[in-house]
Every structure is written in structure tokens, then in C-alpha cells.
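Contents: one structure, followed by commentary.
Only one protein chain is missing; all other protein chains are in place.
In order of appearance the chains are A and B, and numbering begins at 1 in each one.
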Amino acid sequence: MTAFAVVGKRLPLIDSVAKVTGDAKFTADLFLPGMLVGKILRSPHPHARIVRIVVSRALQLPGVRAVITGKDTAGIKYGALDHLRDEQPLAVEKVRYIGDEVAAVGAVDEETAREALRLIEVEYDILPALFTPEEAMRPGAPRIHDHVENNVSLALRVPLGDVEAGFAGSDFVFEDSFETQFVAHSPLEPHAAVATFDATGKIVLWSTTQGPFYLRRDLALTLDRSPSRIRVIKPFVGGGFGGKREMLASDFCAALLAMKSGRPVKITYDREEEFAATRRRIPMRITLKTGVMRDGTLVAKHCKVIAEGGAYNGRAPTIVATGASQMTLVYRFPHFLFEGYHVYTNNPVTSSMRGFGSNQLRFADDSQMERIAKEIGLSPLELWLKNARRPGETSLMGAKVMSCGLSECIEKVAERIGFQARRPGKVKSPKTPRRGIGLASAAYVSGSKLFFEHDASSAMIKLEEDGSVCLLTGASDIGQGSNTVLAQLVAEELGVLLEDIQVISADTDATPIDLGAYASRTTFIAGNAVLAAARDAKEQLLKFAAEKLEANSADLDIRERRVYVKGSPDKSMSFKEAASAALNSPAGMVIMGRGYYNPPTDFDPKARRGNVSASYSFAAQAAEVEVNPETGEVKVLNLVAAQDCGLAINPMATEGQIEGSISMGLGQALYEELITVEGQTLNPSFAEYKIGSARDMPPMECYLIETVDPRGPYGAKGVGEMTLIPTSPAIANAIYDAIGVQIKSLPITPEKVLEALRQKGSAGRPAPRRAI
Amino acid sequence: MRFIIVPSRMLLPRFEYLSPKSLEEAASLLHLHKGQAKILAGGTDLLVELKKKAWHPGFGATREKEAVPLYLIGLKGITQLTLIEYSPGEGLIIGSLATYAEVADSAAVKEKYPLLWHACRFFSRPQVRYAGTLAGNLCNASPSADIVPVLIALGAKARTVSAEGEREVPVEEFCLGPFNTVLRTNELVAELRIPEAVVPCGWSYQRKTKRTVEDEALVIVAVLMEFADSARTARQPRIVLGSVAPRPMMALNAEAMIKEKKPDEDLIRRASEAAAGEAHPRSRGDYRRMMTRQLVAKALSEAWASQDP
Partner (left out) sequence: MLPPVSTRRFGGGAAFIMKKILQLRVNGHDHDLLVDTHRTLVEVLREHLGLTGAKQGCDLGDCGSCTVLLDGKPFLSCLVLAVEAQRKEITTIEGLAQNGKLDRLQESFVRSGAVQCGFCIPGMILAAKAFLNRNPHPTEAEVREAIGGNLCRCTGYVKIVEAILEAAGT
């Protein structure tokens, strides 16, 4: 392998100095002259028809500059895919959850805006509300959306192979049901939007977004305006985790209020709105049936998912739809049937969150794998390794796996946690704390062609006359460090230093298109686009320098800021000299590199088969826990993560992704849950919805298993989401190992542990059914 | 449809800020604006409460607007209230502005009142320890108040003042129920008085949170016992529970069981079961009672084993 100068190095994020000094401006930090405060009136009812809205009193209040309701909008629905559009940025006829947006005001200050909301009179005709998928799917249940029968907005059946024959041919068949919860993304930065509108009719929107181009598309659609009349800029974003992927009412209302008032408008969500009225992770009820041979070879899986979507689709139907590909990627088996239902309820809206649907399904799958191993008397490690995906294979769904370090990841974490030596756990007295260890694995896409006509990204590179390089990319750095990783790629390719690179990113007018930070696509897809742009710029520069150095441009290369002739390093000029000479030549040669990357995928959305991503990443984690059988408390003693992310462009940043994921996964496993009763979120604050503090974190070990993907930029693959997926099943399996009974619903609270122990004490386990 | 009041937009309601320079002035302002004024000490409870009460229609008109005070009387200008003073033979005085951090920094508290020192040292989070006051913790009267069980165990009294005079209220009688105290509308707490420390003694402070480390208390147990002899016979044992009843409470039955008794494992078990039986938590009842039993047992063992100060 070539020795890299910038790639593969542990380098601080290029914007970290701005972040430690307070210079970094986030959306809520923007103050514009004459700016109004925007506030949103939300529905207090989970399901109601809007009879009328009277805004005249609010408009008369001194200091109020604009009031908008659904009637002021074009009434156009938006959503993930054309056929899934079901949401209006302000409710027009009906409200469908507590927190649904009904009206918005722009006023000179917060108090006036608040008072104005109070003066808006809304008359509701309350409708029967549905709070569970079972209620909602019942024949004759009221419709939450008129066009959707039985409230099932997506019903999907993906048969691959012959699952019944598979079960018939299996030595054992296992069937379990699992449940997951509402989880809040909880970025520290709440959603915010600042909009301006000028006399030429141009809207500029600064927003806490993970993808300004997607946001512009939805804004243009719902405002019924041409996209070129809208500029969306992503300032510093304080974490997203999937929750800032979609347009929210804050974006739309800020823009429309600015249009109405002619003044800049800022809307910031408070923490209650953030918890109760933005998106959340989609809970799933998963029934999983698996056929397996005596030696542990997997034969067939039947997975049925009922997912509680909440009031609108958001991105959630596509989450359900990716279930089939996620279930078939990690392990190898010939027969599969996936049935997925996305069901509306009158709870708040669920949508994408780090890991998409993988977290829920991997929890079910790896929990059941653990049970299979225990009950047929195999080591879980053996079972995992026997069935683990290998490089060069194509999954049942059609995923073509080029590089894969899954087995190495599993072996690594098993070795570090002491898996071989420690199993099986010995139960001492019923009162002593019991220790257990558990494994889990994951696989993930690097970009996914499920959401758009393409999955492309593009980039431009300008050379400046002082030898610095300006990268223009549409990619969205939301804290994960993508600007740094992309800059590292450019610096490596152009043979300059990281500090020579300036990144302008995620501005729909200034940068070329990128679809945004989701599907772990940025390093892989934007990275390839950026690399192409760098190569293009390099070619132009070398062509120019070749004349100066009287050499063939093919014989030139750049290293440490010098353009030199390969083999005769004394024949050289500095990068700056070359760039400056080009720009100041009589021809006025501007060096601008262009790059574009659209991954070679062949997914057929109708057949629901094919390759959705050009590359796949793999991971495994192992947890060691201590369970107190008297109190039900679980303490995670150690967490080991191994990650096949191709080549890590910045290992320090990659580790940061893993460590952050573990903290999130820990919460998801043990204590995080948005408690929602009759549509009302009961714990919408950090005092009641706890995310872990520094003292809650277990010791963590991270290992990077580098596989170098042939298609990745310098061999890199996606990393941001997969790291979260194995944490909760690894912890769940460790708890199972410790107490000998499996808890199949998240989060695993002390009460659930005690209840499981009580049930275990009172009844023996039924033996697995022998199929043959 | 039933709606639960949840925290709301985080902006304070308007009020006039008054800054008296003496306790007398504070009492007379409170008297003048009776019912319309609130005392502001550290602010870590009151300002949160006011922000939550500030009416916000974000989630609809069914949420009623709550009464908020028109005046806040900030005590910060009354420097004598930051006092932490120990006098041998008399005990400890903690002014109503003394913060957890200041109490934890006091050498006298550390030496004479290790239970109090420990509870203040590990109270909440650093930012809250620097701002919050012990008197504020008492006046807020949260069922899960962290320090109140300790104050009860120590036999603390609150000295209150008003334009009409002064009185002393034992801390165990101070809270009436959740966020409700014996304080009259014209009355404020000037200081906490803690009697001379008992020596030799054993103590323990146990606290379990609801979910994470930095979280509201699920169960608090404060134990203080004076040893009558070298065999550690428990004279005047105090077992105080927090977060398991509408107000911090003494586990009187359990106390009676161990009074004048020497350490004994079976006794600890029975006493902890008695304490759990006395608890009457509102939510997660079974779990809290079980945890009460666990923590009382742990606290008694620890107190009986603790070294003389």
C-alpha cells in the first residue's frame, strides 16, 4: 500500500478551533437586523378536524407582523417519495397528533409571539384517536389519512427462496417476538431556522439540516416556488442523527413568515418541542422465525414487522422497506420471507434515525441467534462465524459485497471480551451479582439508492493563486467531521497539506448538489465525487506545469506542496508557483476541477431486489454486563467495538463515531424511551428523558478492521450509523447470558429484569420445536 | 381527553426584581407583596419552575395559564445569609444563601457533620452545587429533595422570619406535601440550625437514581446513629427516607426496632423491611419499596460499620 501523507492520519477536525472558541455559528446564533421571532401553534388534540381558525385578534396585537395558517399555504403535501407524500407543513383540514402544526406567527419578540399564539382561536371537531398499530389496523378503524385504508400506509411482502420448504428442511425452528421503543435523537442543538425574503423574491434559509438540497426540494414543492428562488444554507449543525434530515414546520414557517412580513424570521424549537413534536425512532414489533440445522447453518428466516409510524410517513415507510435488505446482509441463508407494515397512529411522527431500521431488526435477529446457540448447544461465536457474510458474496436481496471484514470484527471483539474463556457463565447464589457477555454484529450500506432517482454527489475544486485549494461540496457536515474527511482526500490527491484546504459546503447556491448526510453515504459518495474533482484539478495543473518544467504531464506528480518530475525530483516547482503561474498566465488559466459520483447500483424498486449500495460496511460489538438479581440493575462493565470501515480516512474521527454510538446504544438498550400515553409525550425534557452523562459510560475499546474497499475513496466505506446498531443487542445478549432469561423488549429496565427473573423462577422454558 | 402539564417554553415570565439589603427589608417586602412575591435564592429550582409555568400555547389551549409571581425578591444582596458557622457546643448555622459547594468546602462541616458534607459534596451536578442552596432545597419541598432527609436526620430546624416575627420549625415538620410547606406567604427561611454533632456516631447516605447517574432520586436513605458504647449500641437512630412518599419521612418503626440495639444482620434485615413497609411511593411503588429495603439495609450496615469521626 502507498504511504499516505494525509489520509489515514489522526487529525483534528478542521473546524474544531472554531468550535472550541465559540466562533462557530449555529443557526440559532444568527441575528439579522430587524429579525422577527417566529412561533408555532400546535395541536393539543391527537386527532381532530379543524373547523375554523380565527387569527384577527392575533394580527391586531401590536408587534405581530404576520400570522399564517394552513389556508395561507399552497396545501401541497410532501414526503420521502412521491407516492408517500402525506404531510402538509401546516395542517389544512385535520390535525393528526399532539403537536401537529396549526398556525405560526412572526412578532417582534418572544413574548409578543407567544401572546399572539394565545389569541389565535382554533375550533376543533375532535375525532376518535388511535394509539397502537393493532387498534389502527383493525377493520373499520377510523382513517387517519383519508386515502389510506386500515391505516396501513405500506404493506410489503418480499419472498426470496422458499421459506416454508426451508423450515421443513431445518433441524430446529425458533420463533420469537421482539419490541422496540420510541427513541429521541436528542442532538444537543434543537431545530432552528432563519429565513429572509428580498424584493427580488429570493428566499434565503439557514437551517439545522442534514441535507440542504433535499430541504430546498421540499421547500420549493410546498411553497410552490422554483428551487432557484430558494437558497438553503447549512451553518454549523449541532448533531442530527437522522432527526434533521427532513424539512420541518420550522423551515417552512420561517420562510413563509419572512415572505409575509418582509422581515427576517427566526424559529427555534425549545426542548419540549424537540422531544414531543419532531421526529423519533420508529418502534417495531418483530416476529422472527428461523430455521437452523444442527450444526448451526441458517436455513430460513421469516420476519414480520409491524412498525408504528405515528401520524405521518416521514421517512419511515422506507425504513420498513429496507428491513428485507438489512436482514439478509449480515448472515447467509437461502430462504427468506419479509413482511413489513407501516401503520399510522395518532402518536408523534417517526422517521429516520441513525441506523434506520437496522437497530430494531438486528436487536431481534441477534437476540434470537443467541437463543439458538444456547438452545442447540453451540457457542454463539461459532454460530455467528459460521453464518457471517464473506467478501465476494451476493446477499439474497442482491447486495454485492466487495469487501467484508465481518468475521475479523467478530473474532476481534470476542477475543477482547474474553469470550472463549468466560463462557458459559456460572450462576452462583441467587443474590450475587451475575456477569454475562454478549455479542452482536451489523452491516450497513455506504449510500442507498432508495430515496431518489440517483444517489449522486458532485464537487468542485478551485485553485487559488496562493497555492491554497477551495473545495466546494454539497455534503453536510453535521458534526461527524465530513468536511475534514473530504479535505483530507483533496489534500492527499493534490499533494498539499490539510491546512491548505478550505471547505465551502452545503449551500444550495454556492455548492454543487449532494443529497445530504444519511445512509452513511458522505465519506463514500461525496468522497468519491471530491476525489474526482481533485483528480480533474490535478490534471489541469500538471498539464500547465508540464510546460514550465519541460516535461510530459504524465511524468509529473505532486507531493508536499511540490510539483516534480517523477524520477528527477530536482526538476520541480512549488504547488503555489504552479497555481499562481497558471492563474497569472496571459491565458488567465483558471484551474477548476469538477467531480461527480453516482454509485454503480442496480436496485429495482418494483422487484425490491438488487444492489442498493456500491459498498457495505460491517461491525461487531461485545458487551460485558453485571446484573444485580435483587434490584434488576444492569451495569455495563465493558464494551468492545470492531468496525470494518474500509480504510479509515481519519481514525480519530472514526473512533469518535464509534464511541458516540456506544453512548447512544447504551441508552437505547437500558433507559431511553419517549413515554407516550394517549398521544401525549410524558417525558419531553432532559430531566425526564435521560441521555447518558460522562459518568454513565462504560469503558470502551474500539478497533478498526481495515479492509480497503476497491470502490471507496482510498478504500474507505461508510461508518456513522452502523456503529450504533450492535450495541443494544450485544448488551441484551450479555444480560441473557448473565441471568439465563431473555428480555425481548427495549429498553431493558430493572423492572423488566426482575419480572423476567420471576417468570424464570416460576416456569421452565418450553423446548424448541423440532421441525423434523 | 386528559392532558398532563409538561414543561414548557423556557422563557421566564415577567416580574419585578427586588433586591433587599437586609433580612428585615426582605421580610417587609414579602409582607408588602404578600402572595405576589417569591423569594429567590440560588434559583436552580425556582427559575425552572417559573419557566415551566410561563404559559406557552405551543401544545394547545387546554393547558391552563398558571399564576406566576409579580415580584422576585432576590436575597443575594444580604451578605450575612451566606454564613456557615460552627460553634462548639451549639452546633452549625447555615445561612439561607449558603450553597452546596460552600457547605462542602467547609472544614468544620467535613469534620463534624460528615453525613451533611458527603451529601453536599455529591449533590447533583457541579453547576447546581455552585448555585443551589440548602434552604432552597428545603423550601422547594420536592418529594425527591436530596438534602432534606439529611437535614431531618441531623435534627435541623429552620429559622424563619417575617414582618410579624420569627419562629423555628423542625425540618421534619417543614414540608407538608409535594411542593408545599408550612411557610406562610409572608415568611422566609433565614437559616438552618443543626444541633451539635453527636459523637461517636455512625452515618450513611444512600441514593439511587431513576435511570442514569445524573438523574432524579428514586430512593434516598439518610441514616445517623449515635453510639452509646464501644459495642456500637444505637442510641437515637435516625432513618430518613426521601422520594418514597409525598414528603421526606422518618422510618419510625424501623428506628424503634434498632433503638438501643447492637449491630446484627437479622435486625438489619427486619428493620429494612419495616422501613420499606413504611414507604408509600406514588409511582413504581413495588420497585421503590424493594429499593428502599435494599438501601436501608446497606445504610444501616454502613452506618454501624463507620469509623468514629
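Assume a residue touches a chain if its C-beta (ideal position, glycine included) is under 8 Å from a C-beta of that chain, and two chains touch if they have at least 3 such contacts.
Note that this is a predicted model, so its numbers are computed, not measured.
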Omitted-chain contact residue, chosen from A:S407, A:S685 or A:S728: A:S685
Listed residues B:L32, B:V68, B:I93 or B:V182, member touching the removed chain: B:V68
Hidden partner chain, touching residue among A:G70, A:P212 or A:G660: A:G660
Contact with the hidden chain (one of B:A108, B:V128, B:A163 or B:A228): B:V128
Where the missing chain touches chain A, by residue: 10, 12-13, 15-22, 24-26, 28-29, 31, 61-62, 111-112, 115, 118, 185-190, 236-239, 241, 268, 270-271, 478-481, 652-653, 655-656, 659-664, 685-687, 691, 693-695, 697, 700
Interface residues of chain B (partner: the chain not displayed): 7, 10-17, 19, 36, 40, 43-44, 47-48, 51-52, 55, 65, 67-68, 70, 72, 74, 76, 101, 124-128, 130-131, 213-214
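Keep this in mind: only the chains that are shown with their structure count from here on.
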Rounded Å distance, chain A centre to chain B centre (Cα mean): 43
For the chain B and chain A complex, residues of the former touching the latter: 1-4, 6-11, 14, 55-63, 210-216, 284, 287, 290-291, 294
Touching residues (chain side chain A, partner chain B) in the complex: 39-46, 98-99, 110-111, 114, 117-118, 120, 122, 126, 270-273, 276-277, 630-632, 670-671, 677-678, 680-682, 684-685, 687, 690-693, 695-696, 750-751, 754
